[in-house]
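Note that one protein chain is taken out, while the other chains of the complex remain in position.
Chain nomenclature is as follows: A, B and C, assigned in order of appearance, with residue numbering initiated at 1 for each chain independently.
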Amino acid sequence: MDFGFTEEQELLRSEVRKYLDAKCPLEQVRAISEAEGGAGFSPELWKEIAELGWLGLCVPEVHGGAGLGQVDLVVLLEETGRSLFPSPLLATSLAVAALREAGSEEQQARWLPSLADGTAIGSPALQEDADPPTPERVSLVGTPDGDGFVLRGEKRFVPDAGAATLFVVPFRAGSELALAVVERDAAGVSLEAWPGMDLTKRLGRLVLDGVRVGPDAVLAERGDAVFERIVDRATAGLTAEIVGAADGAVVLTAEYAKDRIQFGSPIGRYQGVKHPLAEMYVDVESSKSLLYYAAWALDESPAEAPRYVSMAKAYASEAFARIGIDAVQLHGAVGYTWEFDAHLYLKRSKWARPMYGDSDFHYERVAALGGL
Amino acid sequence: MDFGFTEEQELLRSEVRKYLDAKCPLEQVRAISEAEGGAGFSPELWKEIAELGWLGLCVPEVHGGAGLGQVDLVVLLEETGRSLFPSPLLATSLAVAALREAGSEEQQARWLPSLADGTAIGSPALQEDADPPTPERVSLVGTPDGDGFVLRGEKRFVPDAGAATLFVVPFRAGSELALAVVERDAAGVSLEAWPGMDLTKRLGRLVLDGVRVGPDAVLAERGDAVFERIVDRATAGLTAEIVGAADGAVVLTAEYAKDRIQFGSPIGRYQGVKHPLAEMYVDVESSKSLLYYAAWALDESPAEAPRYVSMAKAYASEAFARIGIDAVQLHGAVGYTWEFDAHLYLKRSKWARPMYGDSDFHYERVAALGGL
Amino acid sequence: MDLTLTPEEEAFRDEVRAFLDENLPQDANRADPGFVAEWQRKLRAKRWVGFSWPAEVGGGGGSIMQQAILKEEMARRKAPPLGSCFMGLTWVGPAIIAYGSEEQKQRFIPDILDGAYQWCTGYSEPDHGSDLGALQCKAVREGDEYVVNGQKIWTSIAMWSKWIILLVRTSQHADDKHQGITCLLVPMDTPGITVRPIKNMAGGAMFAEVFFDDVRVPVELRLGAEGEGWKVTITALAHERSGIAEVESLTRNLEALKRLAQKTTRGGRPASEDPGVRARIARFETRIQAMRMNGLRYLTKQLRGEPLGSETSVSKLLRAQLEVEMGDFAVEIQGAAGPLVEGAEAAADGGRWQKMALSWPEVVIGGGTPNIQKNIIAERILGLPKD
Partner (left out) sequence: MDLTLTPEEEAFRDEVRAFLDENLPQDANRADPGFVAEWQRKLRAKRWVGFSWPAEVGGGGGSIMQQAILKEEMARRKAPPLGSCFMGLTWVGPAIIAYGSEEQKQRFIPDILDGAYQWCTGYSEPDHGSDLGALQCKAVREGDEYVVNGQKIWTSIAMWSKWIILLVRTSQHADDKHQGITCLLVPMDTPGITVRPIKNMAGGAMFAEVFFDDVRVPVELRLGAEGEGWKVTITALAHERSGIAEVESLTRNLEALKRLAQKTTRGGRPASEDPGVRARIARFETRIQAMRMNGLRYLTKQLRGEPLGSETSVSKLLRAQLEVEMGDFAVEIQGAAGPLVEGAEAAADGGRWQKMALSWPEVVIGGGTPNIQKNIIAERILGLPKD
């Protein structure tokens, strides 16, 4: 038994962190995400991280990637989360996961190389309403059209709708649930980016106005099970960003508590500051442990994976919501200013909490999977 | 508008407190309640408080009482709660309330004087199972028998079942809900006292094995509405004892925090102790306010009463449960000893939380009454 | 205990209601400056602005109870504020009435009542927060003037204010840090004053930093004696209210939250049918009612002539917690639409809840952080030792 990271994973983590600290510290996060009319990411950095191999991390080597697994992806996403790195990396890695779960060899060969080299930006368009994505909530119907389908309807709460060029779109193909790859420039596709409180994470709407998908664009694996596996991978990826960001918020707040002097001593001396920080730390530690186990299970012990993914997401996103608020409050008045960074984590926590199911949804799933 | 107590009420409070401090401090509470084979109260003190007029507080003057109202009763019960006074006073006062709500003038004349002078001990036997008492949960059937009924079945979770001599028993009389007065020595009545964690509060079972009640023992007012009014009064009375006891726990813990020296200073200096105590204080303040309003409404503004009674019970019993645990924890290791008094409040809080409905039940009622 | 109003109080309440019926139609545009100006003029004519102030300075001479009735009725009808000069009415006026010279009263009180311009308050400083005793902004007397140097922070509406009520240090006293503080009334256009708005996390700005660089203030603009500034401020602090008007604003938010829960769907059903959502909302409702009842008890104390102590910390703590939690919960029940803001097609109620969820610190900072309130309750009410 070994519940730790390999040397290669530790190296990956330290390289990602080093790069982001140098190229995208929080000032840069703000500059990119606050840019008027921007899509919320930097094309230059996007190119660089593609070259560094981040985008192809889980793309098989034959398709131009590094062929690594969920645990490696978690390492990467924890660090992008910690840095609040604004980019469609999470969305793209989830599109990769969907293609690997459901795509044929030909389909993977067709799309994965461009996702790995950054020329395409992927996004899973899994939701039609504000509820968590479950198979039952997919109602968009694909009307049979020769050997393919015509899709008419819309997908909402689509990550990085403004930036993505390639969407994975579930739809009803007769009695079955199927997944199509829809490219941004296909006829009938239109997109709307929505303003949100977290400027580093974008959502929007994908409108499909009679978009034709040929048989080659309908992914090979179908059904509720594959949809759920894709959602589980998406949830684990998201949770990695949550855990990293929560850790970042704790570090930021602890440092502030050491430096900030009030009534003659650092505020971190008082138990009113110490104890909430200790609880935040415990929550982050526990979130990490649940997340790492879930990530390991996704690749190595799939039967256990749904339960642990739900535990990790439920615990981490609920903890992060508290941490976001506490981080602002423990900063005192300045925590509430635009200038201080605490609110960046608060906003991220609000964005992350409902994505792929909030804690109500996931705890109910834990209860059901636990025999209740 | 005047949301304070009258001079008479303040006097009542200070006299009750003075008496209990002198005659029944916590050592005495322990002696009475821990006595092997005892019924959990002191017959001597019972006689004295009858003479002091506590038992007849809300009994009309014509029936030998003081004819006071719910607010006065709240003052009395807050103080008996604060002292953890072990006696069937609460149960008796609730039996009085039931007779006043539902009894005819003759019925009141028959039973109230003995309840006021302490020769009878009353108890409302409202529950058949562990759920909160609601009209729907009354299933014991009264079989018509001439001009009366025969009752067969049992009532459970009956307060002071071991001590009481007179029970108010709801039953189904045809399509209607009715209430009977059943005396302990009636043929077919048997009682069982149950051991509980709070030695100062007793519960038990009332078995009715073919008990005949004549028409004069069936209370005049019938139906769901009167049952609910009785439960509301019972709930308010119980909440008064909760609020008093919670206040007592806060005072005990704050005093301990001032006296107890650790690492060279009183533990009350640390925010880890201060802040929980401040929150306990806020909870007690808020519980008091809700309770006083509910008590006032029961007599003066009945339409509002159910909502405020539920708010008060839900808030106070939930707060008291936390306070009970925190009081023990803030005492450190000694809090957990039999010798220190903190656990007496913890046990009382566990007893009080479910009685007449826990916070889940009452918050749901608040939601429904609030238009949700 | 009598929670009904006396006939006199009822008569006053009816007068207020009749006035509101006539002058504040449901559909009045409370954001229209023309309407608000006219509204203020009418209130002023009724002497309801500065309603509790003595008649001889132009106030209404109202009782505490009448005042509470007035504020509650106003809040219930979402009336614009009682006067447009909020800081002047809350902080500056009472201090001037208690400590001001006759000349100061004549010069400032009518303008405050008319809402002729805004005042702001220069109390907090960087690195001291609410510890006024540690005040460092300095004033040195030179002839008939004080020369002020230093900085204030968290000064609400400084950018729109014509005057500031300013606490400065005029001498050092090792034994009592509160001695040596003096209160000055200063025009914001005095040379040497710089205002820098503080952008908040919701993207707006309500507070500012104010810098003083050799700012010269004539001695006649001193309020109270030199070194008496602490006492002057305490007077104003004592004019804090029992929190009844705040309860009305929380209640309005609660009603909106119920409507939100009814129109928001979770798994195809209204969120308001979810037992967990119902329980959360019922808890909010109960805590708001507890705040209201606490306020009525404290008001009774005042009516009976007992001084209010640290009880206001209870209301402040409850309010701060409620604002934080209600905003967060309202965002939470919207599911994936929670993080969307104004302008997003899927954002509920035009993004108002998101704004609330990012604006609570304005409330929380106002009277000291929750941790400070807890210290006050523990030390001043429960008697625990100071840290």
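Just so we're on the same page, a contact is a pair of C-beta atoms (placed from the backbone, for glycine too) under 8 Å apart; a residue touches a chain by one contact, two chains touch by 3 or more.
The structure presented is a predicted model; accordingly, all values stated were derived computationally and were not measured.
J.: Sort through A:292, A:320 or A:356 and give me the one touching the missing partner chain.
T.: Here the residue in touch with the unshown chain is A:292.
J.: If the hidden chain were put back, which of A:23, A:269 or A:322 would touch it?
T.: A:269
J.: Using the definition of touch stated at the top, determine which of B:100, B:152, B:205 or B:222 touches the missing chain.
T.: B:205
J.: For chain B, enumerate the residues touching the unshown chain of the complex.
T.: 127, 129-132, 156-157, 192, 194-198, 201, 203, 205, 261-263, 270, 272-273, 321, 325, 328-329, 332-333, 335-339, 343, 346-347, 350-351, 353-355, 358, 360
J.: Residues on chain A that touch the omitted chain in the whole complex?
T.: With respect to the unshown chain, the touching residues of chain A are 1-6, 9, 71, 250, 254, 257-258, 265-266, 268-271, 273-275, 277-279, 281-282, 285-290, 292-293, 296-297, 300-301, 308, 311, 314-315, 360, 363-364, 366-367, 370-372.
J.: Touching the absent chain: which residues on chain C qualify?
T.: 274-276, 279
The definition used in the following text is that only the chains that are shown with their structure count from here on.
J.: Sort the other chains by how far their Cα centres are from that of chain B and give me the top one.
T.: A
J.: Taking each chain's centre as the mean position of its Cα atoms, how many Å separate chain A from chain B?
T.: So the centre of chain A lies 53 Å away from the centre of chain B.
J.: Multi-chain contacts only, two chains or more: what residues does chain C have there?
T.: Those would be 371, 374-375, 387.
J.: Where in chain A do residues touch two or more of the other chains?
T.: Residues 270, 272 of chain A each touch two or more of the other chains.
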